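Below are the C-alpha cells for one structure; questions will follow.
A protein chain is absent from this complex, but the other protein chains hold their places.
Naming follows writing order (A and B), and every chain is counted from residue 1.
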Amino acid sequence: MMAYMLRRVAYALPILIGVNLITFALFFVVNSPDDMARMQLGDKRVTEEAIDTWKAEHGYDQPLFINAQAGGLGVLTQTIFFQKSLKLFAFDFGASDSGRDIGNDIAQRMWPSLAIAVPVLLLGLALNISYALMIIFFRATYVDVGSVVLLVAMMSISSLFYIIGGQFLIGKLLHLVPISGYDTGFEAIKFLILPVIVSVIAGIGTGTRLYRTFFLEEINRDYVRTARAKGLPERVVLFRHVLRNALIPILTGVVAVLPLLFMGALITESFFGVPGLGSYTIDAISRQDFAIVRAMVFLGSVLYILGLILTDISYTLVDPRVRLS
Amino acid sequence: MSLSLGLSGCGDGAWNNPYPASEARAKTVYSAFTEQPKHLDPVRAYSSNEYAFIGQVYEPPLQYHFLKRPYTLVPLTSTAMPEVRYFDAEGAPLPDSAPADQIALSEYRIRLRPGIHYQPHPALARDATGASYLYHHLTPADLRGIEDLGDFAQQGTRELIAEDYVYQIKRLAAPWLHSPIAGLMKKHLLDFAELSERLAEAAPAPVDGVRPFVDLRTVPFRGAEVLDRYSYRIHIKGRYPQFQYWLAMLFFSPMPWEAEAFYAQPGLSERNITLDWYPLGTGAFMLSENNPNLRMVLERNPHFHGETYPSEGMAQDRAAGLLEDAGQPLPLIDKAIYALEKESIPYWNKFLQGYYDSSGIASDAFDQAIQFSAAGDAELTEPLREQGIRLATAVNTSIWYMGFNMLDPILGGDSERARLLRRAITIAVDFGEYISIFANGRALQAQGMIPPGIFGYQEGRAGLNPYIFDWHQGRAERKSIAAARALLAEAGYPDGRDPDTGRPLTLYYEAMDAGPDGKARLNWMRKQFNKLGIELVVRATDYNRFQDKMREGTGQIFMWGWNADYPDPENFFFLLYGPNAKVDGGENAFNYRNPDFDRLFERMRVMDDGPERQALIDAMTEILRRDGPVAFGFFPKAYSLYHQWVGNVKPNLMANNTLKYRRLDPQQRAEQRVAWNPPVLWPLGLLVLLLLLGALPAWQMARRRERSRAL
Partner (left out) sequence: MLVVLWTDALIFVLIAVVLGFAFHATRHPHLRVPWQQVGRSRVAAGALVVLSVYVAIGLLDSVHFHPRLEAQTPAVGEASQETPTYSTQVISLLDLWLQPLREQEEKTFSAPFATHLFVKEAMEQPDGSVIRAYPRLEHGGAHLTDPARDRAPDILLSTLLGLVQGLIAWTGFLLMVLGLSAWRARESFAQRVLQLRQEPTQAAWRVAVWTLLVMLVLGFIAAELAVKYHILGTDKVGEDVFYQSLKSIRTGLVIGTLTTLVMLPAAVILGIMAGYFRGLTDDIIQYLYTTLNSIPGVLLIAAAILMLQVYMANHGDEFNSLVERADLRLLFLCIILGVTSWTGLCRLLRGESLKLREADYVQAAIALGVRHSRLIARHILPNVLHIVMITLVLDFSGLVLAEAVLSYVNIGVDPTMNSWGNMINSARLELARDPIVWWSLAAAFGFMFTLVLAANLLADVVRDAFDPRLRGTA
C-alpha cells in the first residue's frame, strides 16, 4: 500500500510539470508580460518605463522557457517558467499580480465553495438514489415511463435556465431568501438555500438517470432473481441486494469528484455572488491575473490526481479481489 | 431545509434580508462594489471603484464644493486656496498677468489647518512613554495570531503636518510604486524626473518581494518643500493652471512616513496587510473591514476634524431640502457597508426590495423605473413613486465618441476625399437612435468635444455642428441619409461602392464589446453603415487586444470614451493634440495631427477662463468639425435612484468624498423592508400537496404489487 502510494505520487510529478508547461504556453501566447503589466497598471497614462519596472518587479523580465544568455544550468533556471513553477510545487503560491497573497485568499474562499458543494453533493446523492430506487420499484409502469421522460426533459434544459428561473421565482416573487450574497458563520445559511436547491434540481436529470441504469444492471443479476425466487418481498430485495451492490459504482464515482469539490462551481458562484474558489478563478481569468490562474490550475490538477488515487483505493476497499499494483 | 428556513424566518426582519437583523436600525449605508478594487494606495489608485473607498479616507488639500455648480474648488485641509506666484527664468517674481511664455516657474503655497488628526491606526501607536512606536520593530513572535489589521491591540494617532503632503509627493516619484501620473508629473513638477532617478539608484533591492523602508523625508526635493509645520510649497515648471485640480485629487493626499515604515516590515505582506489594502488617512471614514472577497466596511473616524455641512448652495438646493443639515458636524452616518455584487440583476432586485439604499439604473431596468412625461422630461414610474423612490440626474463629465484612425489609408489623412467619407459616415451613424435604444435617452448628443458643465460648452444653436446637423424648429436635427449618400458620392464612392473593384466598400470596426448587450450593439453599428451601402466588418476582441491595435495605429473605426480627470476643457482637447498621438505613447487614439489645432491648443491650455479662451475653444471645435477625425457621440447622463430614507443627495461627478454628506433614516428603512418583503408561502404548500397527490396512486400501486409478489 505504502509503496503504491509513493509510486502514484512520483507518477503525479511529470503530470504536474506537463500541466504547468501547458498553462504557461497557453497563457503567454495570449498574454504577453506587457499585457499583464498594462492590465495591472490601469489604462490611463501608462508609460513604457512603468511597464518595464513592473515586469522587473514581478519577475516577468526573463525569457519564458530558455534563457540563451545565461550560462550553465542558468539556461533553464533563469526563466520565468522555472522561477514561477518551483514555488508551486511547495504549495507556495506567492502574491497575485495585483499584490494579494494567493494562499491566504484560497484558504479564505475555500469555505464558501465547500458550503455549497458539500450540501449539493449529499442532498443530490440522497435525492437521486431514492428517486432512482422508486423508478426501479415501479419499473414498467406509468411511473417509470413518465419519470424517464421527465428526467430526459430535465437534462435537456440548460443549467443557466435553472439559475435564472430559481432566482426569479424564489428570490424575487416569493421573497423567501436573499437573491444573492454571502455572509460568514450561521448567517450564511439563508444565502446557501437558493444556490443549493437550484444546483440539486439541475443535477436530478443526469444523476437519477445514471443511477437508474446502475440499478437496472444489478436487478437482472442472478443473485437478485434467486433472492426473489426465495420469496423475499420486493422492498427487501431492492434495499438489501440491489441498493447495496449498486452503491459500489455510485460511491466510487463520488470519491473521484470529492477533492474537486474544493474548486467550487464556476457559474453558480458568480451568479449568486458567493465568494468561493469558482468565482475566484473566473475573476482571475477575466482580470488576466496569471499568478492566480496558474495557482488554481495547479491546485485543480493536484486535486484531480488525488481523486484518481482515491478512486483506486476505494476499489480495493469494496472489492478485495482488486489489488493495487 | 425547513429547519433553516424557520431559523432565518423568526425574528422581526423579512426572510430575505441579507443582513443580520441586529443591524437593522443602525445608521449604516448599504451599497455594493462590482469589482475588487486593485489598489487602495493613493499613489496608484486611479479608477472610480477605488476612489469610492479611499475618497472617504484620504484628504488632499482641496475638494470640490458639494453643492455649487459649475464645479468649484474649496479648501479641505488647507486654510485657504493655494497662493500662486510666478517667476521668470532668472527667479524674479512676475505679476499674475504676465504672459505664459515668460513664466518659468510657478509656486503654490499651501497652509494647513492645525489640529487635524489621523484615524486610529497601529502604525501610529506609541508605547507608554510616547517616545517610540510600538509596532515598528515587529518580530515573527509579535505577528503570531495577527490575521488582519484589527488584530493589533494598540492604536494611536497624530496630528497632520505639512511634511506628510511633501512625503506623498515624493512617493509619486518612487519608481517601485508605479504611480500612473508619474509620467505626467515629470513634465510639470520641478526636479521630479531627477528625483525619480535619484530614488531608483538609492533604493535598496526588495527582500523576498518586500522592499525595505526608504525614508523619503531625508531625500531632498526642490519640487515640494516643507516651509514650517503647517505649510509647504510646490514648484511647477512654467505655467500650468490645471494644477489646482490635481490638488483636489487623491494623488496629493498626505501620507505619514510611519505608515510606510510600518507596512514595510517583513511578514505583513503575506497576511495581505499592506498600504495597498489598509489605507491610513484623516478623512471622515476609515476602512475598518477589508475583505475584497466579501465586503468592505467604512466606519466613522473618531478623530475627524469637525468639518460641517455646507451652508450655501445653488438657488434650488434649499427647496430640494439639501441645506437642511447646514452647519451639522460631518459625517451624518456611522457606517457604510459595501457588499460584493457582480451581477446587475440581483443588485437591482435587492434595491427594489430595500436592501440597497441607492442604485444606478441598468439600461434594461429603465422602463421599469423611468418614464418620460409628455414634455419629454424623465420621471419615475408609478410603482417606483409608490415606493417613495427618488431620482437624481446629472450630465457626466465624460464623452463617448466614434473615432477614425487618421493613419489609415482609406479613412485617414488630410485629403478632401477622406474628409467627405468621414463626414458621410458621421451623419449615417445615428447616435440619437443609439441613445434611445441602448441608453434609454439618458444621454445628450454631442456637438463638440466638451460636455455641459465644463467651460467652453456652447448650448443651443451656437453649439450646433453644422456639418452633421441642421437647425430645425428649435432643435438640432441630423442631416438625412440622402445628404450623406451625396457626400459619399462626392468622395468617390457612389452607393458605397469602391470605384476600383465595383464592390461595396469594406470598413473595419474595432470592437471590445463582449457583454450581454454586445451582440445587439455590433448589429446596430452594422445597420448604420449599411444605410450607406458600406459593408462593416466587426473585429470583436478583448480590451487588451483593442488597446494593442490603438497603440500600433492599425485600427480603422472604433468607439471609445473619456472620463474627465478635472473640469477643464484642456482635459478633453488633449485627446486630439498631435504630439499626444497614441502611436507615440500618448492618449490621442485618432493619431490626429493638425498644426493649426495644435497651436491653438498650446495657447488655450495655459489660459484662464474668459472670452478669449472661449474664442480659442470655438476655433478649435470648428477645426475638429471640419476635419472630422472624431464623430462626437454623446455625453451620458447619470441617473441614480434613492430610497425615501436617504437624504442629501446631489450627484457630484467630480467629488469622490460625498459619503460624509449622506443622511439616513434607518427607522423608516427597517419598517419599509418588512412591509415590502412579505414571504409568499402558498406555492410551497401547493408543491407539497401536489407531491402528496402524486404519491397516493403510487402508494396504492406499491401495496398491490407487494401483495401480488407475496402470494
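FYI, a residue touches a chain if its C-beta (ideal position, glycine included) is under 8 Å from a C-beta of that chain, and two chains touch if they have at least 3 such contacts.
Computed from a predicted structure; not experimentally measured.
Taking every chain of the complex into account, the omitted one touches A, B. The chain omitted from view is touched by exactly one of B:200, B:227, B:537 or B:687, namely B:537.
Only one residue from A:48, A:61 or A:217 touches the chain missing from this view: A:217.
Residue-level contact of chain A with the missing chain is found at 14-15, 18-19, 22-23, 26-27, 29-31, 148, 152-153, 155-161, 164, 168, 213, 216-217, 220, 263, 266-267, 281-282, 285-286, 293, 296-297, 300-301, 304-305, 308.
Hidden from this view is one chain, which touches chain B at 344-345, 348-349, 362-368, 371-374, 376, 433, 436-438, 473, 494-495, 497, 499, 501-504, 506, 508, 513-520, 522-524, 526-527, 535, 537-542, 545, 548-549, 554.
The rule we apply is simple: only the chains that are shown with their structure count from here on.
Per-chain CA centroids place chain A at a distance of 36 Å from chain B. Interface of chain B with chain A (complex): residues 1, 4-5, 7-8, 14-18, 20, 36, 38-39, 46-47, 175-176, 178, 180-184, 206, 209, 269-272, 274, 276-277, 291-294, 339-343, 345-346, 349-350, 353, 355, 544, 547-548, 585, 587, 677-681, 683-684, 698, 701-702, 705-706, 709-710. By the touch criterion stated above, chain A contacts chain B in their complex at residues 31, 35, 38-50, 53-54, 57, 94-95, 98-101, 103-105, 108-109, 134, 137-138, 141, 143, 167, 171-184, 186-187, 189-191, 193, 197, 228, 231, 233-235, 270-273, 275, 279-280, 283, 288.
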